[in-house]
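Our next item is chain A:
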Amino acid sequence: MNILIGIIITLGTLFVLLAAVGLIRMPDTYLRISVNTKAATLGIGLLLVGVALYFYDLSTTSRAFIIILFLFLTAPVGAHLIGRASYFIGNKLWDQSKMDDLQGKYQRNSHILKSEIDDTPEDNVDHEKME
Partner candidate 1 sequence: MMQHLIIYPLLFQLFLSIVLMFFWNKINAQKIISIGGSIIAVALSAYVFYFVWENGTQKVNAGDWDAPYGIVFVADTLAVTLVLLTALSGLAVSVFSAGSVIKDRLRFGYYPIFHFLLLGLTGAFLTGDLFNLYVWFEIIIISSFVLITIGGEKAQLEGAVKYFTLNILASIIFLTAIAVLYGLTGSLNMADLAGKVAAVENRGLVEVAAILFLVGFGTKASIFPLYFWLPASYHTPPAAVSAIFGGLLTKVGVYALIRVFTLIFVGDVFLGEILMVLAILTIFSGGVGALVQNNVRKVFSYLIICHIGYMIAGLGMFTEVAITGVIFYLIHDIMVKTNLFMVSGIIFKIKSSNSMRALGGFYANYPKLSLLIFIPLFSLVGIPPLSGFWPKISLIGEGFKTESYWTVAAIVFASFITLVIIAKLWAEVFWKDAKEIPEKPKFEYFSDLNKTKKTQFIVPIVFLSLISLYIGFGAEHIQILSARIANELMNSQQYIDTVLNNS
Partner candidate 2 sequence: MKNRFVSNILLTFVWVVLTGDFHVSNYLFGFILSYIILMVITRGSKKAKYFTIVPRLIFIILFFFWELIKANLEVAWEVMTPKLNMTPGIVKVPLTVQSDAGITLLANMITLTPGTLSLDVSNDKKVLYVHAMYIKDKDKFIAGIKNGFEKRILEILK
């Protein structure tokens, strides 16, 4: 049993470590958000599963479960918000990015997001890729 827990925990830790490395290595904010949200959630999820197994009682298990639930509920929303804010404040995409469909679709002041580019481009958030 302990070995199983050990493996699960090790995996979890590795994911967390990966997220940390990713956070450093990724070249733009969006990629960092990407890496962060999941590796950590999965990593922490595994760690907590390990903890639940270790104590193996109902109260710990339920708490671990709830933490995982909360993380899964909140992390993507947070990522969405910070990613979107990032775009507003002008964080540019990595220069090797393939495309930016968002370009020109946010209205600068109302922050209304359109599905198509319309004829008021001067009002829209529009930035080039990173130099």
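In picking the candidates, the idea was that all candidates are chains of the complex that A comes from, given by their letters.
Miscellaneous remarks
Everything that follows uses one rule, which is that contacts are C-beta pairs under 8 Å (C-beta built on N, C-alpha and C of every residue); 3 or more make two chains touch, one makes a residue touch a chain; residues count from 1.
Please read these numbers as outputs of a predicted model, since none were measured by experiment.
Going through 1 or 2, you find that the chain touching chain A in this complex is 2. If you check the complex, the residues on chain A that touch candidate 2 are 14-15, 18, 21-22, 25-28, 30-31, 33-35, 37-39, 41-42, 58-59, 62, 65-66, 72-73, 75-77, 79-80, 83-84, 87, 93-94, 96-102, 105, 112-115.
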